[in-house]
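So the structure is just underneath, and the comments pick up after that.
Note that this complex is displayed minus one protein chain, with the remaining chains in position.
Letters A and B mark the chains in the order given here, with residues in each chain numbered from 1 onward.
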Amino acid sequence: MRKLRNFLSALALTALAAGPAVAAAAAPPPANVPVPYPHRVVTLVTHSSPGAGSDVFLRELVRYLQKYIKTTFIVENDEGGSGAKALSRVAGARPDGSMMYAATPTYILTSLLSKPAKTYRDLQPVVNFFTDSEVIYTRTDGPYKTLKDLIDRARASRGRWGAANPASLERQAAEQLRIAAKVNAAVVSHDGGGDLMINVLNGTLDMGVGEIEEIRAQLEAGKVRLLAVFNSQRIPGHPNVPTVKELGYNVVMEKFRGIAGPKGLPPEILKIWDDAALKILNDPEYKQRYLAVSLMANHIPHDKYGAFVEKFAADTSSLLKASGVIK
Amino acid sequence: MRKDLFASVGLLGIAAAYYLASLDIPTSTLEDEVGPRGLPTVLTVLLVVLALALGARALLLAPKAKPAANDNEDAEAPWPRAIGMLALGAFYIMASTIVGYAPALFMLLLAVIFYEGMRPSWRVFVVAAGGAAFFYLLFDIVLGVRQPEGLLF
Partner (left out) sequence: MDIIYFLTIFAASIAGLVWGILGSSLPGLSASIVMALLLPFTYTLPPMPAIVMLACCYIGAEYGGSIPAILIRTPGTNSAAATVIDGYEMNRQGRANEALGISLWSGVLGGLCGLAMLVMFTEPLARLALLFRPTTYFGLGILGLSVIASLSGKSLLKGATAAVLGLMIATIGTDPISGVSRFTFGSPDLLEGITPLFVMVGLFAVTELMTRTGVPSASIKPGASIRVRLPRWPMMKKISRAQGIGCTVGSLEGLMPGAGGSVAAFIAYNEARRWSKEPEKFGKGSEEGVAAPEAANNAVASTALIPLLSFGIPGSNSAAVLLGGLLIHGLLPGPRLFETNSDVVTGIYIGSFIADISQIVIGTLILPVCIWLVNRPRPYLAAFIYALIVSGTYTVHQSSFDVGIVMTAGLLGYFMRYFGFPFLPAVLGVILGGLIESNYRRSLVLSGGDFGIFFEDPIAIAFFAIAALIVVGALVNEARAAMRARAAWSA
């Protein structure tokens, strides 16, 4: 019966995917013949709940991925244990490419903060797609026009800065900025982006650090202003917003989004994903969609992705240790 | 009121265990002035004070308090039997990881029905099997949640 359900949702997803496929057929040279894949159905596991950030991202990705890989993708949400459940499920799956994991820094953080049965080291990073945009924002009718205003205020008296979650990268970034700028600022963590946004809007906080996706509504309505981004380069759609680094504070945060799988995946599977990722990032229609939400294409193939993830984990771990969050 | 005295001792035990566990909370430079240990410490102190008050009241009022008629409360099962009921649930958790959701649920339904004193009859088995099938349909198929999958099936 479960098969039947999966089949039905597969059918539904195929119907969804048909949309972009039809549109692409009209475009000039349709060079994209989907590559054959050894499995009829591929399960993509995410730790995020239906409708939350990673989930929305993955469902959008899957629609376009089906143009390039000839299989049916199913997204399954395995919440619980802050990602530990999804981790152990994928780590224990057969390494044949039929089950993959939507990797974000969360699976590294959970591995570092607690002792899950399987850690990020039990998975093999396959390919990276994107870097999220992490921004510093303030309310439009507030007194701060640039990051300098904000830092000056914190230097003169005392800054009130906000970050979404206590153990998050945003929190770490705000702390690092405070140290790099040698100013006095209280960094207040919240229960998620909504809570933070209210306190930025009503002036309780001078600024907030968050993903651009979380603040897009307010940004488009002109209620908040971007002061700077933590990415290593300026982000698509906001070419006038400087990076923190170019303003002279050496703080960079690269929140990645990619795919990981069980250890021991065959090379041909890895190649299919490498190639498909490169193609989908250049797909004109998908490009338009992801640039609109300020995602930065960051293709890292499997032979380099492992080292990237390892370095990310090492950096995060030393940050957490330096601040005493973990021993 | 002897009960209150026991409760007081038990609560002091809980407070001690909670306090000891709270010592393992790491200290971090991201801390505020209250810190992650602040509330646990306050709660430990509160629980100790309340437990002592409860114990003191039990000792002081002991002779006065006549057993207040257990107002319209239902009769209660003896404790070994009540713990047995809980054990059935623990058994289900284990069984579900071995034989899977529907069979384990069938066993749970059957066990509880017998435990509640129903005599074995074909009807009981039909109800338990029907119940397991119904819940399987409801949770696995309609709600689309993967209930525990066993190792055997």
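Heads up, the rule we're going with is that a residue touches a chain if its C-beta (ideal position, glycine included) is under 8 Å from a C-beta of that chain, and two chains touch if they have at least 3 such contacts.
Note that the structure is predicted; figures quoted are calculated from it, not measured.
Enquirer: Given the contact definition stated above, which residue among B:Ala16, B:Val34, B:Leu60 or B:Ile141 touches the chain not shown here?
Expert: Going through B:Ala16, B:Val34, B:Leu60 or B:Ile141 one by one, B:Val34 is the residue touching the chain not shown.
Enquirer: Pick out which of A:Glu79, A:Asp122 or A:Asp275 touches the chain that's been left out of the picture.
Expert: A:Glu79
Enquirer: Among A:Pro34, A:Gly142 or A:Pro166, which residue is in contact with the omitted chain in the full complex?
Expert: In the full complex, the listed residue that touches the missing chain is A:Pro166.
Enquirer: Even though one chain is hidden, which residues of subunit B still touch it in the full complex?
Expert: So the residues of subunit B touching the missing chain come out as 3-4, 6-7, 10-11, 14, 18, 21-22, 25-28, 30-36, 38-40, 43, 46-47, 50-51, 53-54, 57, 64, 72-77, 79, 81-86, 88-90, 92-93, 96-97, 101, 105, 108-110, 112-118, 127-128, 131-132, 135, 138-139, 143-148.
Enquirer: Footprint of the hidden chain on subunit A, which residues?
Expert: 9, 12, 15-16, 49-52, 55-56, 59, 78-85, 110, 113-116, 158, 160, 165-168, 171, 186-191, 194-195, 197-199, 201-202, 204-205, 216-218, 220-221, 223, 324-326
The working rule: only the chains that are shown with their structure count from here on.
Enquirer: If you average the CA atoms of subunit A and of subunit B, how many Å lie between those two points?
Expert: Centre separation, subunit A to subunit B: 39 Å.
Enquirer: Within the complex, which stretch of subunit A touches subunit B?
Expert: Residues 1-2, 5, 166, 171, 175, 187, 322-327.
Enquirer: Enumerate the contact residues on subunit B facing subunit A in the complex.
Expert: 26-30, 140-141, 144, 146
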